[in-house]
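Some chains have been omitted; the remaining ones sit where they do in the full complex.
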């Protein structure tokens, strides 16, 4: 392949990858965040104990977590078509990506919020704060650091999933790496592609960690 | 009139893996509006648990807690929240939000109460001024000293002008000077706004200084309760005596072989100088003789005191008197030997 | 590991794709047993690894690919696998999606092709054969849509996973499908395909699925036995009956 062509392909791949990853992550948070919060809030020792709801939600999350991504990809085809109008291409990939990532994110959120010290929640309770206010003003801000680190992990996990986008002609770097490196033994293209992928992950990771460090006020100094 | 806080047969048992533990045992208690109500007791007696029942952070396993006649246990969540908004609390371990700076921590209860941002900020700044932390407004809790954190917690609890203020050792991390300022503040808001204050403390001086009512908790039971006057003047139970009488005084050295004559020559004002010396320097002097007069607000006369043998104490006491323009002369077997 | 397999010359180990290869092998099991051989089949969901395991001596043979794919592998990896025999071929067909008329294909029509190396180039060649596009001359078996030289109708080529194509048929104007996927998806290659690789065509010869083995094993007894069975009447009938033309036995 000519260098120019390669560069063009990598550029397109990067755009596709970033597009799928960032949009999917954002949307997955839109769904997964409330789910994670609901998982915490409805616990037996939560702000609004609702064991039945908690149980159902828990099972629902587990179901989504259990389905292999490829299966999910095809299972949601009708939904994808309904939402984005077609069931292939990078935009179409976003739907299954979101559905696969949302429960993962819910679990990450659950794990982060679990770590918030009970004392500050009590302080808020003593002020007559509603569960919603406690979530918005205590749980989330106090777990901020952990949530941001979790987001970084989620981003690279979703980026990993997006490598499967090729199945539905979604494109992206992962697809290029698989297509050329795996199916067509063009190790050089694969290597370059993986390097670009590494760079992207490195940047996302770095940004996430920096934000988490910057915004963390718990450490002395 | 209904008491503002009322406990009816309140018990609280914690169920732990090592078996149940009864932290409160059949507590009956009434706190009237405008009271400054002190709760004292040994470490682990159940004071915090009791106070935490007042805003239902701890739900009693038995009995009723009533605020202004209404049973907290019968309220729905919304009513309970509204009730809690009228009860401020200073926690034993502060419970500040670690990710908010000092100013925002104080704004926090105001935000919850739905106060406008600008107003909340103004109020928070006022309070910061009062607790002497204006320069730390932008600091985070992790950058504060223990006492500073406690002052933020105090400011936070006062922010919403609560009707009831629960203080769980609100001055334990503060030096005497700051403590005094805080107590004065509490007294002031109590008088100005008729706020009811419930205060747990280990410092009897605090109780004496501001409480009008006292309850003594021992091993989960309310063993004594009544006006501060009654409890402090006539403690009934062993535990009350232990707490009320400063046993430490009895451990100070008893007056020894050393005597001094204290002469009041009209240069000092007529005030209980000896009592002040005893209080401030904590010397157990024995008063052997005295003849005092008050002429135009000036003290005239003299006194013979038996001083402790311990030099430190004696020296401190003498220095104290001398600073107040009182002449102190050493006496040997009631005979004069020299002036300090 | 592989060495144990070799030590036993009465056991034949074959790596294969699930459909139709593994199914055909399954049907051959009993016939081989009659000859005194035990056939062990391992199903691989994907292609490249199957050549690796044979090349490494972990398996006696594999059964999933056609000759050009193998040549390509050998070239890229420097290996020396050879075909022991052609067993069947799966005619690639162009099936109608939203449009039916291939002759008067509309400008900007969308056509799906499989995105894996075995089939994409072949699909593009089929399109070329039908006058829809032309490919660059050096476009070999690794051809992708990037190798399209002329595209007079400005058609859009959508590269999808082979198994996925059948699921999106109605969203596209035409699709190019492997026989077995077409079959599984409910198409009949004989009746539904608008255009296909004919059984007697060059393509059928070129893209016949082979039993690939290491060069030195090509003439071993067990491979001979395996090939013999797979090319037998019984298996031929099995294939014809089972796959309704989507899979065609080679003679």
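Labels for the chains are A, B and C, by order of writing; each one numbers its residues from 1.
Rule of thumb we're sticking to: a residue touches a chain if its C-beta (ideal position, glycine included) is under 8 Å from a C-beta of that chain, and two chains touch if they have at least 3 such contacts.
Not measured: the values here are computed from a predicted model.
Novice: Across the whole complex, what number of copies goes with each label?
Specialist: So the complete complex, counted chain by chain, is A x2, B x2, C x1.
We adopt the following convention: only the chains that are shown with their structure count from here on.
Novice: Could you name the chain whose Cα mean is nearest to the mean of all protein Cα atoms here?
Specialist: A
Novice: Among the chains in this structure, which pair is joined by the largest number of C-beta pairs in contact?
Specialist: Ranked by contacting C-beta pairs, first place goes to A-B.
Novice: With chain centres defined as mean CA positions, report which chain is farthest from chain B.
Specialist: C
Novice: Between chain B and chain C, what is the gap in Å from one C-alpha centre to the other?
Specialist: Each chain reduced to its C-alpha mean, chain B and chain C end up 88 Å apart.
Novice: For chain B, what residues touch not just one other chain but two or more?
Specialist: Residues of chain B touching two or more partner chains: there are none.
Novice: Within the complex, which stretch of chain A touches chain B?
Specialist: Touch list, chain A to chain B: 117, 119-120, 122-130, 133, 137-138, 141-142, 144, 215-221.
Novice: What residues of chain C sit close enough to touch chain A in their complex?
Specialist: 47-48, 72-73, 76-77, 112, 115-117, 142, 144, 146, 158-161, 164, 167-168, 171
Novice: Applying the document's contact rule, which stretches of chain A touch chain C when the two form their complex?
Specialist: Going by the criterion above, the answer is residues 1, 5, 9, 73-74, 77, 81, 86-89, 166-169, 179, 182-186.
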